[in-house]
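Submitted below is the structure of interest, expressed as structure tokens.
A protein chain is absent from this complex, but the other protein chains hold their places.
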Amino acid sequence: MIIDKLDSPVEGSLMPTPGGRFYTDPQIFALEQEHIFEKTWNCAVRSADIAEAGSWKVVQVGREQLIVSRNRRGEVRAFYNVCRHRGMRVCTQESGSGRTFQCGYHAWTYDLDGKLVAAPNLTRMPDVDRDQYGLRAVAVREWLGYVWVCLADEPPSFTETVLGEVVTRLGDVHHLDNYRIEELALGHRINYDVAANWKLIIENFQECYHCATIHPELTNVLPEFAEGWASQAFVNHGAEFGEGIDGFTVDGAAGVGTLPTIAPDQDRRYYAITIRPNVFVNMVPDHVIMMRMVPVSAERTIVECDWLFVPEVVESGTDVSASVELFDRVNRQDFDACEKTQPSMSSAVYADGGVLVPAEHHIGIFHDWVRDKIGSGPSADG
Amino acid sequence: MIIDKLDSPVEGSLMPTPGGRFYTDPQIFALEQEHIFEKTWNCAVRSADIAEAGSWKVVQVGREQLIVSRNRRGEVRAFYNVCRHRGMRVCTQESGSGRTFQCGYHAWTYDLDGKLVAAPNLTRMPDVDRDQYGLRAVAVREWLGYVWVCLADEPPSFTETVLGEVVTRLGDVHHLDNYRIEELALGHRINYDVAANWKLIIENFQECYHCATIHPELTNVLPEFAEGWASQAFVNHGAEFGEGIDGFTVDGAAGVGTLPTIAPDQDRRYYAITIRPNVFVNMVPDHVIMMRMVPVSAERTIVECDWLFVPEVVESGTDVSASVELFDRVNRQDFDACEKTQPSMSSAVYADGGVLVPAEHHIGIFHDWVRDKIGSGPSADG
Partner (left out) sequence: MIIDKLDSPVEGSLMPTPGGRFYTDPQIFALEQEHIFEKTWNCAVRSADIAEAGSWKVVQVGREQLIVSRNRRGEVRAFYNVCRHRGMRVCTQESGSGRTFQCGYHAWTYDLDGKLVAAPNLTRMPDVDRDQYGLRAVAVREWLGYVWVCLADEPPSFTETVLGEVVTRLGDVHHLDNYRIEELALGHRINYDVAANWKLIIENFQECYHCATIHPELTNVLPEFAEGWASQAFVNHGAEFGEGIDGFTVDGAAGVGTLPTIAPDQDRRYYAITIRPNVFVNMVPDHVIMMRMVPVSAERTIVECDWLFVPEVVESGTDVSASVELFDRVNRQDFDACEKTQPSMSSAVYADGGVLVPAEHHIGIFHDWVRDKIGSGPSADG
């Protein structure tokens, strides 16, 4: 594989990036919220966080706050967190559980499928259709141990879009299935508040031309990253551990034990997938790192990062800090770079954008995807 | 009275509310400032706060800061707090007193009627008309022990608008006069900073469909409120104290002694009036609670709440905390509901608004009044 990469056309031209306005304009951000985050599948909540019937969690998707919950039949449900009477937030905590959803203002009460089941004087208001005035539902789906939601009235095919991204990267979704992510347990979670546009974070994740400069620990474990080629520039390429590296840890020491179901050629390798718009999946032999982005404004993004291990590791209290610390450092290095890039996006020098070197050209596919979603043309690319 | 209410048509249809934009759009808020708060009578300052000649207080009305003061003849005056020379704030403290108003920048000096009376070299500037360059005055009026101001060049009739609101609610302004509010003294004052549109606060104050859900102390004192009908849905209805309730206090214990001038049928009852745009008056047998709203932005409102008692109660240091605590709790419960409603106003689900149940239909009169003031049509109601 490394041989293949050295054969790659690193010689080549520079490609232009979008102009700086792409990363600062509130109108472009609003278009992205409307046409990307509110129209595609977003990874929203860890399934285990709403394991029991009646448990729920509140999350932000696009510009909307949703309640993601589980009904008595064990099915996940997601609703806008807006009472249909006068609009108060129905759930006012981050998470909780109960047999119904009752609005705290006038006690309009909905069952776990969102249907209006009670309200003061409701029996004397015969024209109130209890389904019509139920909580407004959105499309929902479980996969990889997470609840995915889509606000669109007619959601795109999950297979073609979400799974399609995996196929594009790995060639076949079975390469991902091997990790049995849905069976893993949460070992650690960190939320990062990043003062940068969400697209800078995706661009950063997709290229490794910066790895030699800012990621000493990562390039120690994965020496090929120092050459500047990201795994994501190739189909099903996993960056190989260096000689003497025993695990994907901050110092290359052994991790917590290889996942029993991965293929032999997945051992001693790091794979990464970007599932647009808001998910990064990082797979290493003994754990998986799931990252979800929640854009807050054109210049701010929340990134939630979960480190997942086999349940026995988590339940036994095994020390996973050396594993967590490696990617936590990588995250902080990356987000620091994004935060120091954001301010320049409004400079006159960057009005027409910068350039992508050959090892970054595949980022252009992402730029085209965004432009296509929000409507192409000069208004969108500065 | 309670019999009358049970006969009321609680059966009925749902009525639509305005769309969420009504509560979030800065342009609608600017129209409200211009056409409502800067054109109607606002209750601005407690008269006793500027009791002496030369005393003054600075207040915000609409988008303007005013000086409200009293001249040597004991008359109240109100001026824009803007020096006519280079514009500096003339009064730079919250309150004070003096024989003139002197701008701290270039010492332009105005008398207590706003006339320009001195400035460096003024005698050598013969073309300066001292009235023309006086502080710009606004209409002013004392009533209920408060100074009411109106920024309009041609203020509407105080009798038809302010007193008209009282007549609409109580049938006759004499029902209010009985409380002799202008003779009461300030026992306690609390300012609330509420993260909600001012109209949500008015809507909340006008209906009692929420009382059973969020006001346990209030419905303990006024059991009929648990049925969901607000006093303000009826003419001159006062909600009656429950059996075993001795006063309008947090635990229903006796208050501080019935006001000597109220009518027998006003005893053991709570009356409420909304004087649009910014005043709530709450009358109970032994005190009066005056509330004034100052809108800060589409999503923030300051509410100033005064508890008024007969002067002897205040001067003697009688403990009024049980009286204050009841309505302070009611306020906090109400404002909490408003703050948890505000965020949903920007949800797509609330773009076309929510619904009013029959017991809330009278709120629609308020919506129509606002729409009429700011110019009706689709632009104003989302």
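When the chains are written out, they are named A and B in that same order, and each has its own residue count from 1.
Everything below uses one rule, namely that a residue touches a chain if its C-beta (ideal position, glycine included) is under 8 Å from a C-beta of that chain, and two chains touch if they have at least 3 such contacts.
Bear in mind the structure is a predicted one, so any value in this text is a computation, not a measurement.
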Contact residue for the chain not shown (choose from B:63, B:99 or B:174): B:63
Absent-chain contact - pick from B:35, B:89 or B:180: B:89
Positions on chain A where the hidden chain makes contact: 10-14, 17, 20, 203, 209-210, 212-214, 228, 337, 340-341, 343-350, 353-359
Residue ranges of chain B at the interface with the undisplayed chain: 38, 63-65, 80-89, 92, 104-107, 119-121, 124-128, 133, 136
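Basically, only the chains that are shown with their structure count from here on.
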Rounded Å distance, chain A centre to chain B centre (Cα mean): 48
